[in-house]
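Omission of a single protein chain aside, the complex is shown with its protein chains in their original locations.
Right, chain A next:
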Amino acid sequence: MLWPRLARALLAKPLTDPAVAAPAETVAALAERLAATARARLGRSLAIREVDSGSCNGCELEVNALQNVAYDLERFGLRFVASPKHADVLLVTGPACRNMAEAMERALACTPEPRWVVAAGDCAVDGGVFKASYATHGGVGAVLPVDLLIPGCPPSPAQLLEGLLALLEAEAEPRKK
């Protein structure tokens, strides 16, 4: 049952959507933050560690969807890794919950430099609807040094992809004028 299906899938056209383009402005802003040495070290591939700092889990659903065959993240050289020690990017979702702050700091301390910190989702950007609570510090930026904000509640896989591709673009060799 499985083999004929796999064989048919091999012959059929791909199920993956065409790539989205990274917004040029974001790329330029990110490129400015990156030293030339860091650019050489990061190269054209990024290992991403997702850290949930207290989301409603809506953002996780969309980050997971990013890995389905329609978006096929790995074709861009982007992949999720199991430990911050293997990561170039911390992709943080949710408001900065006070009960998670220490774990967030420890995850950052384990992530080798050069690295990016991305705050994904309205909660991560500024605390979203939870910003006024006694239990949060507000957005992720209150605890970690954030490089890129991806708004949305939750951001769609296409929006997440746009942001992550901007990181890759920023790492490309700067064009000669």
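Keep this in mind: contacts are C-beta pairs under 8 Å (C-beta built on N, C-alpha and C of every residue); 3 or more make two chains touch, one makes a residue touch a chain; residues count from 1.
Operating definition for what follows: contacts and distances are computed from a predicted model.
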From the list "ABC-type quaternary amine transporter", "Succinate dehydrogenase cytochrome b subunit", "Ni,Fe-hydrogenase III large subunit" or "(2Fe-2S)-binding protein", give the UniProt name belonging to the chain omitted from this structure. "Ni,Fe-hydrogenase III large subunit"
Of the residues listed, A:Gly58, A:Pro114 or A:Pro151, which one is in contact with the missing chain? A:Gly58
In the whole complex, what residues of chain A lie against the chain that is missing from view? 1-2, 5-6, 15, 50-65, 67-70, 80, 82-84, 94-95, 97-103, 107, 129-130, 132-136, 153-154, 156
